[in-house]
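In what follows, a single structure is set out as structure tokens and then discussed.
Apart from one protein chain that is not included, each protein chain of the complex appears where it belongs.
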Amino acid sequence: MTPAIRLILIKLLQAVPVVLIVSILAFLVLNLLPGDPAVIIAGDQATPAAIEAVRHSLGLDRPFIVQLGIWFLHIVHGNFGNSLVLNQTVASAMLQRLPVTLSLAGLSLAITLPIGIGLGSLAAYYRGSWIDSSVMTVALVGVSVPSFWVAGLAVALFSVVLGWFPSSGYVPFAQNPAQWLRALLLPSIILSLFEIGFLSRMTRSAMLDVFGQDFIRTARSKGISEWRIVSKHAFRNALVMVITATGILLSAAIGGSVVIEQVFALPGVGRLVVEGILARDYPLVQGVMLIYGLTFVLINLIVDLAYSFADPRVRYD
Amino acid sequence: MPADALVSIRDLTVQFRTDRGWVSAIEDISLDINAGECLGVVGESGSGKSVTALSILRLHARGTARAARGSIMLDGRDLLRAPERDLRRVRGGDIAMVFQDPMSSLNPVLTIADQISESLRLHQGLSRAEGRSRAIELLDLVRIADAPRRADEYPHRLSGGMRQRVMIAIAIACRPRLLIADEPTTALDVTIQAQILELLRDLRAELGMAVMMISHDLGVIAEFAHRVVVMYAGRIVEQAPVGTLFSAPRHPYTEGLMTSLRGRDIPGQRLGSIPGRVPDPDESIPGCRFGPRCAHVEAVCRAAVPALVSISENHDVRCTPRSQALAPACL
Amino acid sequence: MPVTSETSVEVRDLTMSFGSGGAGRRPTMVQVLHDLTFDIGSAETLGLVGESGSGKSTVGRILVGLLKPTGGSVRLFGRSVTGADRAANFAAVRSRVQFVFQDPHAALNPRIRVGHSIAEPIDIAGKHSRRDRDDRVRQLLELVGLPRDSADRFPHEFSGGQRQRIVIARALSLSPDFVVCDEPVSALDVSMQAQIVNLLMDLQDRFGLSYLFIAHDMTVVRAIARRVAVMYAGSIVEIARNADLYADPLHPYTRALLDAMPRPDPTRIRPRTIPGEVPSLLAPPSGCRFHTRCPHVMPRCRDESPRLLEIAPGRQVACHLFTAAETTEP
Partner (left out) sequence: MIEASTVPEFAATTLAPRQRSMILRRLVAHRSFQIGFFLVGVLAIAAVLGPMLTNTKPSAMHISHRFSPPQAKFLFGTDMFGRDIFTRVLYGARVSLWVGFAVAAIAGVFGTTLGVLAAQFRSLEGAIMRLMDALMSFPAILLALGITAALGPSMNSVIIALSVAYVPPGVRIVRASALVVRELDYVQAALIAGARAPRIMLRHILPNSIGPLLVHLSFVFAYAILAEAALSFLGVGVQPPTPSWGNIIAEGRDYALQAWWIVLFPGIGISLATIGLNLLGDGLRDVLDPKLKG
């Protein structure tokens, strides 16, 4: 067995307990917390009998262990339970909405990575200069300004006043790629603001960290140009950090899409969750949380492995 | 400036940015490095010996240091004022450097061959393949066994001693006229230190380059140098040919260092020690900075900063009472 | 003052192995110490020299209870601290054993005033009133040559040499009888080294301390130690009285170490040093672990590990050059 395969297997094994905890957590969040879902679902004015009926229909009157068993059964079947409102399984509701969210997150990541890394490197390279301070100011505003607020202002300006973009709605890529892009561009850019700020700040400090290392001085003592030092010596070391950041960014993009989808009325998973919560469709919320949780266990695993393989010190030992 | 001086430093003062403003790390450093010679620079931490070395190639971290005064001449050009582009040709070309810590001085994500051939490809326009085969030759030259295999490995696979050999291979790749070795053996074990010193001595003879050997260890200096510069608290306090310095040191600080080492041969005997501690660079001390620790301090030492005075041919001392007693009366 | 026995420390066949390997690797045991046997007498200094990877620091850490050895026995002041009553016996001798670290910057908690750092062993032992404790701290500061008002300051306000004095003051706070000094001067400048070595010698004279003085620098050991043990790759290769060892090193490695030491003498022509490096603990050479670098290697050295034998009074060597002599000339 090569070290690489062994590393992958070990990481996979380490992920198993996390997957288990994630699925139990997603269950517990709505079943064990002090709030009584039946009361909340039935509403404030409900009679005790009505609450009891809700409780029975949700299976909440059964023993805890049985509920947990049913929960795992749903997971194993791959349908992740049934929505109370939508008349479909959570899995199929999610599959329907996923392309929107993935398009949004993917597009924003595609915008973020080059700009964030570029700006961060630029600021690090020109540290202390006006370029550094301008980039860092922009980045600071990016991580500080609430996206739904900027989204509101942007819709008012670009969609309503200038009419450049539709203010809401979604067109599938397969149906019309141009319309798809037009519908998603503004939301993606707004989603990217935070991410660009975050990534450029992180890139800058990682690069500065690398700049302080002895081997950069060695490189300079060879007469290598500053640009080559940045692009070859520093960046390859900082890459490890950028990979780690990508995992966090993806998580931020998925989280941010909840709000952005709401503002732009995009029919994605984020909107599904919010609708689910407002409609008190607990199984739906649970199911989506679980699927997202499991997805990120997988993403973190990939990031972890990519990280190991980007660094020869880990790769060979 | 002597005719055979390769690098000539005059009145160099370098300052660092601190919380309390700019503070001088070295002051009024003047020294020559002659072609093919081996100059030893010795001093304790805070003496400014590494700052001096890094100043020659302007390798201080950007924005943290400035040369307030002085010049560093190479081939009639002042390196302190040369444009960055010109300086890059000097770095790794005319003047190369080996650093103290071989564990952190190599880039962990690039192969050995890549790091050695980089300056060859840059300064001599070699292709990637040519660079690699030159790198393997250089690894042989620094006596690394199994060079072709080692060339494709990453630094973390090598021991400290091997990494320092790789650092030396990088430094000599373009046949520099001056090799600056900044405490090249301090981080290494005793037997490995001896191996590296032997390697450097052999290479110096083979390639005919000058070496500036910086060390806190008088033993290393005694073994390696032709001429020695002793630094204390940012200033040169004494310079002399190695034989003179070790047989007849004139500065009280040099004397103190010698006695603290020599007493060690007798078990149980108290060592000669220099009382007190090295002052911080921003501590203000009137007159001679060694004054507070000096057993022979006089009123004149506190009155003014002593000058570096020649007391015989090639022997300079920065100590007012001593130079008054010893300087040739030909003034 | 407690009654001291003749020997402070008795170490017999001490072995130590560490588990190695993390994620992605099969755990393997790495043996870092092989059957060490030595004594340290009352008020004696034993120098322990060797290069990195020799295991010398591990020995020191075992003697103060930071590490638990995997084999052999250690007796401190006559009490076994490796047997069944390990914990109880260690508790009984804890206040008599102390440690001085190599790096004076890492050895002091940066957030605690040095007075409190010095008093920490007293606080833990819980024997003194606050007043006694503060008096004791001032006394200790004076003892190591620091101004009394140092107690209120933080470590960053002191130079390296001064911090090492503080570390020594802390080590002395409970009036120990045995102190492990792990490279106590190797992080210091030459002029500071002399101050600290002199201080350690003075303290020994006044209080009858025993030292295990660990160092890689043989010249420092020469000044302070009465006897010297030389370690290589986890084994003691030679133990001798100070004067004997430096005048006439027997083991080829001891000789190599002495030859490799730079000396402040420009007229000396140093013999060429031995080739190679200290072997990896993961793949130690067969037989004598020094045979890969030894200028006098014989076929026997590759197969058979030499034992540490007494070849003259107070003089032990582990080398086939001498075991051979012993077997042919009984």
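By written order: A, B and C. Residues from 1 in each chain.
By definition in this document, a residue touches a chain if its C-beta (ideal position, glycine included) is under 8 Å from a C-beta of that chain, and two chains touch if they have at least 3 such contacts.
Worth saying up front: this structure is predicted, and the values here are computed from it rather than measured.
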item	value
Shown chains that the omitted chain touches within the full complex	A, B, C
Listed residues C:Asp134, C:Asp202 or C:Asp217, member touching the removed chain	C:Asp202
Sole contact to the chain not displayed, among A:Ile5, A:Ile21, A:Val85 or A:Ala110	A:Ile21
Option touching the unshown chain, where C:Lys56, C:Arg94 or C:Arg226 are the choices	C:Arg94
Where the missing chain touches chain C, by residue	1, 61, 64-66, 91, 94, 97-99, 101-103, 106-112, 117, 120-121, 124-125, 139-140, 142-147, 150, 153, 156-159, 161-162, 165, 167, 170, 172, 174-175, 195, 198-199, 202, 206-207
Residues from chain B at the interface with the omitted partner, ascending	19, 273, 275-277, 280, 283, 292
Sites on chain A contacted by the missing partner chain, in the whole complex	17-18, 21-22, 25-26, 29-30, 33-35, 37, 40, 124, 127-128, 132, 140-141, 143-150, 152-153, 155-156, 160-161, 204-205, 208-209, 212, 251-252, 254-256, 258-259, 262, 273-274, 277-278, 280, 282, 285-286, 288-289, 292-294, 296-297, 300
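Following the convention adopted for this analysis, only the chains that are shown with their structure count from here on.
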item	value
Chain separated most widely from chain C, comparing mean CA positions	A
Result of counting contacting C-beta pairs for B-C and A-B, higher pair	B-C
Rounded Å distance between chain A and chain B, as computed from the means of their C-alpha atoms	52
Inter-chain centre distance, chain B versus chain C - centres from mean C-alpha coordinates, in Å	32
Multi-partner residues of chain C (at least 2 other chains)	none
Touching two or more other chains - residues of chain B	none
Sites on chain A touched by chain B in the complex	127-128, 211-215, 217-226, 232-233, 236-237, 239, 310-313, 316-317
Interfacial residue positions of chain B with respect to chain C in the complex	44-45, 159, 161-162, 189-195, 197-198, 216-220, 222-223, 242-243, 246, 256-258, 260-275, 277-278
Touching residues on chain C, where the partner in the complex is chain B	51-52, 159-162, 189-195, 197-198, 201-202, 216-220, 222-226, 242-243, 256-257, 259-268, 270, 272-275, 277-278
